[in-house]
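Of the protein chains in this complex, one is absent; all others appear in place.
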Amino acid sequence: MEEILYRIVENNRDLAQKGKLADYIPALLKADKNHIGISLKTEEGLVYKYGDYNQGFTLQSISKVVAFILAISENGMEDVFKKVGLDSTDEPFNAFTKLDLPNVNKPANPMINSGAILTTSLIKGDGEEKFKKILELTRLMANNESITFNEEVYLSEKLTGSRNRAMAYLMESKRILSGNVEDTLDTYFKQCAIEVNTVDLANLAGFISSGLPGLEFEGISNKDMMLLVKGLLLTCGMYNYSAKYTIEVGVPSKSGVSGGIMALLPRGGGIGIYSPGLDENGNSKAGLGIIKDLSRELKLNLLYDNSI
Amino acid sequence: MEEILYRIVENNRDLAQKGKLADYIPALLKADKNHIGISLKTEEGLVYKYGDYNQGFTLQSISKVVAFILAISENGMEDVFKKVGLDSTDEPFNAFTKLDLPNVNKPANPMINSGAILTTSLIKGDGEEKFKKILELTRLMANNESITFNEEVYLSEKLTGSRNRAMAYLMESKRILSGNVEDTLDTYFKQCAIEVNTVDLANLAGFISSGLPGLEFEGISNKDMMLLVKGLLLTCGMYNYSAKYTIEVGVPSKSGVSGGIMALLPRGGGIGIYSPGLDENGNSKAGLGIIKDLSRELKLNLLYDNSI
Amino acid sequence: MEEILYRIVENNRDLAQKGKLADYIPALLKADKNHIGISLKTEEGLVYKYGDYNQGFTLQSISKVVAFILAISENGMEDVFKKVGLDSTDEPFNAFTKLDLPNVNKPANPMINSGAILTTSLIKGDGEEKFKKILELTRLMANNESITFNEEVYLSEKLTGSRNRAMAYLMESKRILSGNVEDTLDTYFKQCAIEVNTVDLANLAGFISSGLPGLEFEGISNKDMMLLVKGLLLTCGMYNYSAKYTIEVGVPSKSGVSGGIMALLPRGGGIGIYSPGLDENGNSKAGLGIIKDLSRELKLNLLYDNSI
Partner (left out) sequence: MEEILYRIVENNRDLAQKGKLADYIPALLKADKNHIGISLKTEEGLVYKYGDYNQGFTLQSISKVVAFILAISENGMEDVFKKVGLDSTDEPFNAFTKLDLPNVNKPANPMINSGAILTTSLIKGDGEEKFKKILELTRLMANNESITFNEEVYLSEKLTGSRNRAMAYLMESKRILSGNVEDTLDTYFKQCAIEVNTVDLANLAGFISSGLPGLEFEGISNKDMMLLVKGLLLTCGMYNYSAKYTIEVGVPSKSGVSGGIMALLPRGGGIGIYSPGLDENGNSKAGLGIIKDLSRELKLNLLYDNSI
């Protein structure tokens, strides 16, 4: 396995330079495009690592998965999906103006920004309390009590988040979003700024794919909850690249604009990848190359059957 | 297996009455909501049947899969995807006005109407010739030489297809669609009117999931082609219900507004279901109930792993 | 007056070369950008002419005014405005996809293409009959029995009119447009190809501004009908340039993509201008310059009061 990780990462290293750093959050522009790392956790719980596996980076959209799990555990599936849809979309992650149509009354899914802001608003508690719960759950899932958030990235997002603000206020004006909007946005910007490394991501993925042990959900078993998260990631996890990703990789995954990718393997396995150069869909360019190669080599694609 | 099919179909029979016949194609309103049937082909090639399994109905959108396979075999993957996208969408099957945006230059995917009309246009040959190829390929895949098309349904669609006409002419005006528009539409209306029964559908599904034996594709192996079709159906096959369907059923499938559902099982297996009452997304209401129950009972969901 | 026309036309002659011939109707590309002409009819009925005043060109969108007057005279104001709106729009003349919104059920106004196609559909009679009426009314209003249509331009529009076809079929699918769509489109393409010169346009304008003598309208007096046409042209006549035009020119006018402009002066006066080079809004570039200068020199702007 070490050899495979080494080979595949090195084969994709040149893609890393071709990617583009996220430029709409100024603090993310400070990332180093030479950084490239991976961690892979097996069913048995072994973690293989390579490259800059312990380089810190912020969760960004990957935090949406944690917030979604928390929102379901506090509100139950029915109440959450009254407010947010479960539909793949061909629109970019930050699209929202469709919400203004008279016949649209929820964001498409919890993985695009508008749906994620709404998900965060459903977490109970005032201001700081919401964020503390998200951080705690991240630490629990990643099995790392030292995880915290990056103040500089948080402040940078808060300062430049006018598009996220616009969608939040539109949702408020349509009475989709309730509660204090600025509080919700503040929590959202902070959850995006939670800092992890690839080992944390592999653990986080493994926690979900092992059935979210220790958590409880109203009206849905842990196995069905795991299925829900997997299905959500398979169909909506890679933004509008999700359909192509299902064909090319076929592993439930979530990416973030800081360059992280988290992928869920069967029975408690998981992968974390980091490389900050992005492609035009906002996914890590080298990360995507690596996970494609890994999927082919390790036959990870869910669409495969063992006749192949 | 007979017992399972019997039990599951009967458990969903009342849903059939609650569905609504497709009303925008007048000839489809003549269907009998009491008809409900299923065929299931196993890996070993056995076909289990129950109910009105041999009731004829038209392919409608299921024909898009045949046309897609034909278009790829004639043009290669690259040329087809230059013209049509591979993106899931949260818009309904007959949406198309996004195509008018200055930054949009292809239909979202080959399974929505605009993308399917475009796919059909890529099949080589004049007028009748295109349709003959689609019909022949359908017969080959379904292993039934007697398959033909329903003239009444075809004429009904031709007469009332103004929305499909609108999208075709918009694509022509943007120079996305080339060739004779009325010829392409005529072929499209005819392919939708190809009449099959559930045994044909199960065979068709099994043909694809056994790797499309005997067909050849430029620049893509048969196994990768199978993967492409499976992925396309998993992400885009059930219209804008696709994401929910992946979670609830998790089997690559395609539905048609006549009430048919075709589902691909691993290693040559396949399912055909018919029940003409539709839900609000245009999918067979009882058919959806049946395939959900089957998936749960037979553990068909791709997202399952054997720990469950 | 002759001196004024001479001076103003010559001052704007260089604009004519900077304009661009309409390229989406191939036959219009044959126009000669050197042609520039004007006719001005006074209240007293005198017609002053300059330049290529008798050069023939097709009415294009100016024909929408004739069809609108005919539709009102046959159906009454109420029935026409049940089907088409009376709203200025900031969208281009060939926009139509807003019609697909669930809450929109009519084209914005009778001067954009979708609204004009709908207006033409309201004229009674089969196929050729509709067109004959439009042609006859044009001849009557322009006081020129020899006016006919340009077969080449008509066929060219018919062949390349896929965008107009798309909007017509979308309106049919929403049951906004009734009757035979291809017949209506054929009439529409033919009315656009009616060939006139600037004297005809000046007469046509004068006919309207003198109260449409001899015509009768159900439920609306001739004076109110004149007011309606004037108001429609002032607010919607110059496509999405209408608001700026009201400020800069302030004369009820209609332009066509062949390069014609028809302007209504008070009490039976009228102006016809021709210069085929267009600006980015589809209005004659030199024509616009000429009418601006004329408005300023002759104090034609309705917004002026005599204190100025």
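Here the chain labels run A, B and C in written order, and each chain numbers its own residues starting at 1.
The criterion applied here is as follows: a residue touches a chain if its C-beta (ideal position, glycine included) is under 8 Å from a C-beta of that chain, and two chains touch if they have at least 3 such contacts.
Quick caveat, the model's predicted, so the values are computed rather than measured.
The chain that is not drawn here is touched, among residues A:167, A:229, A:261 or A:290, by A:167. The chain omitted from view is touched by exactly one of C:18, C:82 or C:223, namely C:223. Among the residues C:45, C:125 or C:231, only C:231 touches the chain that is left out of the figure. In the full complex, chain A contacts the hidden chain through residues 96-97, 100, 162-163, 165-170, 172-173, 181.
Where chain B meets the omitted chain, the residues involved are 101-103.
Touch with the hidden chain on the side of chain C covers residues 85-91, 108-109, 209, 211, 223, 227-228, 230-232, 234-236, 240, 242-244, 246-247, 250, 252, 266-267, 301-308.
Operating definition for what follows: only the chains that are shown with their structure count from here on.
Taken over every residue number at the interface, the positions common to chain B and chain C amount to over half, indicating a same-residue contact. Chain centres were defined as the mean of their Cα atoms; on that basis the chain farthest from chain B turns out to be C.
More C-beta pairs touch across the A-B interface than across any other pair of chains.
Each chain gets a centre from the mean of its Cα atoms; for chain A and chain B, those two points are 32 Å apart. Averaged C-alpha coordinates put the centre of chain A at 56 Å from the centre of chain C.
Mean C-alpha positions place chain B and chain C at a centre distance of 47 Å.
Across the assembly, chain B contributes no residue in contact with two or more other chains.
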